[in-house]
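This is the structure I want to talk about, given as structure tokens.
A single protein chain has been removed from this complex, and every other one stays in its place.
Order as written gives the chain letters A, B, C and D; numbering starts at 1 within each chain.
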Amino acid sequence: MIWQFDIIILTLVIICGIAAISVRDLLGASILFGAYSFMMCLLWAVMGAVDVAFTEASVGAGVSTVFFVAAVFRTSRSSKD
Amino acid sequence: MKSIALTSVALLCAVLIYSTMGFPAWGDSDSPASTHVSDYYIENAVNDTAVPNLVTAVLADYRGYDTLFETTVVLIAGLACFFLLRRFKPRQPQHRLYRHIDTGITLIIEQGGKEPTDSEEFVRIDSRWVPYDLVIQQASCLVIPFLQLFALYVIAHGHHSPGGGFQGGVIFGATIILMAIANDLRSAARRVSERLGALMASAGVLIYAGIGALCILLGGSFLDYSALSKLFAFTPVMARSHGILGVEIGVAVAVSAVMIWIYYNLASAGRHEEGL
Amino acid sequence: MEELAAVFVARYNYWGVIILMGIGLYAMIAKTNMVKKIIGMNIFQTAIILFYISTAAKYGASIPIIAHGHGAQGHGIRAADYMNPLPHVLMLTAIVVSVATLGVALALAVRVYWNYDSLEEDEILNQIKAGQLNRK
Amino acid sequence: MTSQIPALIIVVPLLVSLVVSLAAWIRQSLCYAAALCAMLVAWISAILVMGRVINQGVITYRMAGWAPPWGISWHIDHFNAIILILIATVALINLIATRSTAAREFEDRPGVFYALYLLFVTGLMGIVITGDIFNLYVLLEIASLSGYALLGMGSGRAAVSSLSYLFIGTIGASLYLFGAGYLYIATGSLNMADIAAILPTIEQTGVIQVSFILCLIGLFMKMAFFPLHTWLPNAYTHAPNSSASLIAPLTTKVMIYVMIRIVLFVYQPEFAFAEMDIDRVIVWLAVIAILAGSMLAWKQERLKRMLAYIIVAEVGYMVGGFWLGNTAGMTGAVLHILNDAMMTLCLFLAAGAVISRVQTDAFGALQGVFTKMPFSMIAFVAGALSIIGVPPTCGFFSKWYLISGGMEAGHYAFVAALIISSLVNVLLFFRVIEIGYFEPFDSHHHKNGQTVREAPLDMLVPLLVTAGLLIVMGFYANTLVTWIVKPAISAATMGGL
Partner (left out) sequence: MIAVVSAKPLIAVLVSLAVIPVLISARKPNVRETWTFAAALIKFGIIASMVPAILAGHTLEFTIAPLFAGIAFKLKVDAFGLLFALVASFLWIVTSAYSIGYMRGLDEHSQTRYFCFFAAALSATIGVAFSANLLTLYIFYEMLSLSTYPLVTHHQDREARSSGRKYLFYIMGGSIGLVLPAMIAIYLIAGNLDFAAGGILAGSIGALPAAALLLMLVFGFSKAGIMPVHAWLPAAMVAPTPVSALLHAVAVVKVGVFSVFRIITDIFGPGMLLNFGFDTLLCIIAAVTILGSSLIALSQDNLKRRLAFSTIGQLSYIILGAALLTQSGMAGGMLHIAMHAFGKITLFFCAGAIMVAAGIKNISEMKGLGLQMPVTMGAFFVGALSVIGLPPCGGFISKWYLAIGTIEAEQFLMLAVLLASSLLNAAYFLPIVYRAFFCNPDETMFEHRIKEAPGWCLAPPVATAAISVILFFYPQPFFNLSQLAVSRILGG
């Protein structure tokens, strides 16, 4: 609960989020989304929500990213936007 | 489309900014959210359920009904992926690729051809195959047992530390997925077949809902674990604690199986032959 | 001015929530690629989760696991010492729901790709229109 | 043990759905029988619960034995009880009627289909029965996710339509969740009754207003209220028949139920109508919804698609009727939830029967269906008359209340919209009926013209039962209103308004 930390991580979260939706390579976007989730997980850990952070680390940053990668593998990697 | 998007985003943001002004300041421990209901949990959860991790206590007991459906949602995702993607008919024309391990020569076996299935020297490969990375393969082999052990710890220790059925289940599922990524889909499917995954997924939720229904049979309300004390020699409080553990195990079984199941279907686009 | 700054700083998490929601919503509406839309959807959902988690925070409170010092009898537990566990519980559920939604969405996207060989919404719509014209 | 009967409504379909999804891997043939038994049990217990509510008043069922607001509790009054019966009835009838369709559409995965079917029904029942705003969200997602899967399984455009439904539905559900979070911030509670008790005591700030608006917009998205309806026609048109006839009658109706429940029992009328002062705006939107839905339906050339647009118009009926804010309008809205679900079921089943024989639902292919499938078409006409609002079918009675609500409120545009939409419905349906009735059956149009004959009995009997119910519900409309709808509304409004 140190607000400087919070704000730094929050900024990183937002940057990752924007990056994830603006990268044209979908595999890159998936990985950036993983990074976004991981930043989010850090933020929540800092805010004292350890269980939620744990879940986000395993579900959001872990399995979700794998799902994205698998889906991108099965479809196409490039995106027009 | 962009203009619509920007307008709706601007509208949403404007409304939210307007309302945020009325929020209690961040971290205010006297705000309604932090006083009305939650105090009860903090002060009584240990007495009621003997579970120090408040999140677990509330998750699996006070709001166990929510969590039952949360697990069901996961099961639905698994069912839906299977329902939407699974294709039982093999691709036409069908051919399989085998690689001679020593020389690296690839054999293409057309449909009906004799396959070197029992040969030690050939290994089946995917059509989009890249040479295995030794480091990844060996490292994952090394890590997976520990990860699985950790997953079991997380499940079992959810009463006292962060974690529980979901986290442990996901980690356990992730180990199998890791196996599939590091080797190939078939080697993972040899460990956990699709049928086993599907059965486990349903069985996990069934454990949860079954414990709840058992409580009804024992004279309590649905999911009222204290009723289990009639069956076992527990005090009602300990019955709740053990009930929570049972439920967490059900969740873990279901979640891990569903994660694997979804991965199989997504990565192989429903054919379960070749995958990421 | 200082008051405004105070208001801003006191609720910085909520501003983060609003920005993330904006990003998510924008991606869902403006992006044509299905996977991008799905990413946007997830960002939208995590923003709401962040919102709930923010409501759980209390200054000077600890994580919601009763320390061993407070005995099993539970007397002496002060509510203000621990974070509010309820939003955490709710958001555990929400995270799981969002990953389930993600799974279904990706499955649908893969199915869409089978049919149209594309994940771009505008291309798919063009194909649908063309298909209808051909049939007539 | 009788106090546990309410639990059966949810627990039995849930447990059986899990058993079904297990059985799908062991013996596929068990799945249908198990699903049928589960729906029967759920249906019977819903009726028993209704009886108890009428005799003893509101039932509160404490989940896990925890008292609200700490635990989750069910709150069953007249309003939920009748919607529960509705859901169980529609699901049961549809289950029986679409057995052969489902077997054909999902030849290698019927087990999973029935598991999702039961989970969808469980989700809807859970939405209706719950007394907790967060639990409602979870069950909303249960119903939605299984709905996306069921709808997305159709051929061609189904996946795209279902995916766009998923996007809009998720935004809607998330907005609802967000609104619930605002409520939680303001009150610190998640239990509906508790929130309702707290809200009047606290100062009304922007937080509550915004939470109200967020919840409402979220639900509008889910119920396909114009102009947020865009997902609905595609999703229902391309869906498999066996799931379309389950989802189309129920989803929007249950969402309207949720709106009414939230507005009347959480925010309460004083706030929602007097303080927010958005009722006029919403009624005007409903007017536009009705007119636009009817006009768009006119442009369609496929039966299911036309029906889908009619649903959009019907949603306008119910939302508009409710937001008129007087007893007659609300009675009409609630009654129309029941009636519209049955009529939509009837029409979709009839369309399904036709499609099962003719292979398509394009208007041009319906020539001569009256001679080939007279009983199916009789049921179709019954459904059509009910949508038009011809007495003594049930559609007339809800329309009556809606119109008189509009007149009482002095909202003549709404009245005019209802009348115009009824007239447009006459045109819509008689256009179809004309093709089926006047144009001779032409076997050249059908590749397998010889096989076009009356639908099989297991499809026909439920269809005719549904058609009969439309008329029975018409005759018992007054009973429904006095015994169920009136108590349901007056519980919230304290007889005021």
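The rule is short, and it goes like this: a residue touches a chain if its C-beta (ideal position, glycine included) is under 8 Å from a C-beta of that chain, and two chains touch if they have at least 3 such contacts.
Keep in mind that what you see is a predicted model, and the values were worked out from it rather than measured.
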| item | value |
| --- | --- |
| Contact list for the unshown chain, restricted to visible chains | D |
| Contacting the left-out chain in the complete assembly, out of D:Trp284, D:Trp298 or D:Phe430 | D:Phe430 |
| Residue among D:Met39, D:Val121, D:Leu385 or D:Val432 touching the omitted chain | D:Leu385 |
| Touching the absent chain when the full complex is considered, from D:Val41, D:Ile96, D:Ile288 or D:Met407 | D:Met407 |
| Absent-chain interface as seen on chain D, which is shown | 385, 388-392, 397, 400, 403-404, 407-408, 415, 419, 422-423, 426, 430, 434, 437-438, 440, 475-479, 481-482 |
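The rule is short, and it goes like this: only the chains that are shown with their structure count from here on.
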| item | value |
| --- | --- |
| Interface with more contacting C-beta pairs, comparing C-D to B-C | B-C |
| Separation of mean Cα positions, chain D and chain A [Å, integer] | 37 |
| Chain D residues counted as touching two or more neighbouring chains | 134, 138, 141, 145, 148-149, 152, 159, 184-185, 190 |
| Of all residues in chain C, the ones touching two or more other chains | 12-13, 25-26, 28, 30, 32, 54-57, 59-61, 63-65, 86-88, 90, 92-93, 96-97, 99-101, 103-104, 106-111, 114 |
| Chain contact topology (line, ring, star, complete or other) | other |
| All touching chain pairs, where touch follows the definition stated at the start | A-B, A-C, B-C, B-D, C-D |
| Complex interface listing, chain D residues touching chain B | 4, 7, 10-11, 14-15, 18-19, 21-22, 24-25, 61-66, 69-72, 106, 108-109, 112-113, 115-116, 119, 122-123, 126, 132, 134-135, 138-139, 141-142, 145-146, 148-149, 152-153, 159, 182, 184-190, 198, 202, 205-207, 209-211, 213-214 |
| In the complex with chain D, residue positions of chain B that touch it | 15-16, 18-19, 21-24, 31-38, 40-41, 61-66, 68-70, 72-73, 75-77, 79-80, 82-84, 86, 88, 195, 198-199, 201-203, 205-206, 209-210, 212-213, 216, 220-226 |
| Residues of chain B defined as touching chain A within the complex | 27, 53, 55-56, 59, 154, 162-164, 166-167, 170-171, 173-174, 177, 181, 259, 262-263, 266-269, 275-276 |
